[in-house]
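One structure is given below, encoded as C-alpha cells.
Take a look at chain A:
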Amino acid sequence: MMNNSVLVIGGGIAGIASALELANSNRQVYLIEREATVGGQAASFCCKATEVCTKCSVCLVPQKVKEVKTHPKISILTNSIASEVSGKAGNFQVEVWQKPQYILPERCIACGICFDICPTQPKAIYLPSPEAVPYSYVINESQCLRLKGQECNLCQEICPTDAINFERKPERQELSVGTIIVATGFDVFDAREIGPLGYGRYPNVLTGLDLEKTFSYEGSLRLPSNGKEPHNIAFIQCVGSRNESHCYCSQVCCKYAMRFARLIKYQNPDCQVTIFYIDLQTAGKGFAEFYEECREAIRFIRGVPVEISETCYGELEVKFENILEGKVGRESFDSVVLSVGMAPRKDSWDLARILRINLSDDGFFDTKEPFNPIETNVDGIFLAGACQGAKDIPDSIAHGTSAAERAMEVLVRCK
Partner candidate 1 sequence: MNREDNKIVAFCCEHSAYQVADKAGRMRLHYPDNVRIIRVPCAGRVDVQHILKAFEKGAAGVLVMGCQEGACQHLTGNTRAKKRVKYAEDLLKEVGIDGGRVKMVNLAPDMAQRFIREVKEMAEKIEGEMRR
Partner candidate 2 sequence: MIIAERKPLEEIKSMLSGYKKILLVGCRTCVTICWAGGEKEVGILSSQLKLASSGEGNELSILEATVERQCEKEMVIEELRDKVQEVEAILSMGCGVGVQTIAEIFEEKPVFPALNTTFIGMPEAEGVWVEKCGTCGDCMLYWTGGICPVVRCAKGLLNGPCGGTRKGGKCEIDPEKDCAWVLIYRRLEKQGRLDLMRKYYEPKNYRAVKRPGRVEAATA
C-alpha cells in the first residue's frame, strides 16, 4: 500500500520549508517538533538592518511559519519526538511519542489570566516568545508547584477555556508515511567549553546568541554589567568552528558578526568595533557592497585571541597574537562577543539509532555520497537543513525545498 504522506521531524526553518513545498503539492504532511513552538532557532533571531536591509533573511522565518500554521494539509505536533520507526521507502510506520500536554495549544487562547494568578517567581506558566506558534502558554515543569507534587490548582481552575489539565498523560500515536525528512537542526556551540575565553564568568563576555536575544527584545545593546552603551567592543570569530573537534566552517558567524558590528556602529557611531578573524567569509549574494561598508566602519585584526581576563576597572583584556607586528598584543574592551558556530545536536545520536542512518565524523547526519547533500544511507529518509551540516537561513530553505523534491520523487515513483 503506497502512502502519500510525509513525516518531517523538526519544525525549524528547514523542516517548515520542506513541509510547505510538499503540502502545496497536495500531500499530507505531519510536522513533529520537540519543543513547544515551531520556528526553531531562527525564529528568535533579530533583524540586523541599519538604514538598508543587510540580507540576513531572518524576516523569511515568520512569513513561512505563518504559512505553515494555517496550511490545511500540515498537521503540527509539538512536544513530540519519533520514538520508533520501521518499514521502508514508500511505507514507513512511525510511532510518535508526545509529552503530556498540560496545556492544550488548540484550547489555550493566550488570555494571560493563568500568568497573573501563578504564585511562583519567575512564573512557571509563561509564553515562550511573543511570536510563538502555536500561540499558547507552556508550563516549566521544574518551576511548577503542582508538578513538584504540591497542591496547587490555581491555573487549572481559573482557565476560562479549561485548556489546563494536570492529569494528562504522554500520548503515543502511530503514523504511516511514505517518506521521512529529518530536519532536527543544530545546537549553538556552548562557549563555556572554551574556559580561557571566560564566557559565563565575566558578564560582559557575550555570544552571538545573546546578541540575537538582546536586539530582539531591547532593540539595542547595553552592557550587562552596568547597563551603559558599549564604547569599545570586540568580536572573536571561529569560536567552536574550524578547530580539531569541529573541522568545518559554520558559514554564518562571519556574516552575523559583521552585521552586528555594523548595527552597533550604526546605533552608536562613537563606539569602536573590532573583529578578530582567521579568514573573513564575505562570499554570498549581495554581500560585496555590505563588506565595503564594513571595511570603513570596523577595524579588522587577523589572528584569533586565546584568552580574556578582567582588569581592575572591570574592562576585559584580550590577549592575542598580533600577527602584523609579530608579537603578543593585549587590548582592553568593555565588551567581547564570541561568534559561536553551529555544532551538531547532542541527541542526534539516538535519532540516528531509531532511523538507522549514519553520523558523519563531525557529528552531523551523514549522506549517501558526496555532492548529494540530501539522501541518507536509508532509502526514503532525507536530510534537510543544519542537521546535515552548518547552513545559513537561505541555504537551509533551499536544502529543505530540495529534500522535499527528493521525497516527492519517491512518492511519485512508488505510486
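We adopt the following convention: a contact is a pair of C-beta atoms (placed from the backbone, for glycine too) under 8 Å apart; a residue touches a chain by one contact, two chains touch by 3 or more; residues count from 1.
Regarding selection, all candidates are chains of the complex that A comes from, given by their letters.
Bear in mind that the values here come from a model prediction, so they are computed numbers and not experimental data.
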> What candidate from 1 or 2 touches chain A in the complex under consideration?
Replying inline: 1
>> Looking at the complex, which residues from chain A come into contact with candidate 1?
In response: 46-47, 49, 51-53, 55, 58-59, 62-63, 127, 130-131, 216-220
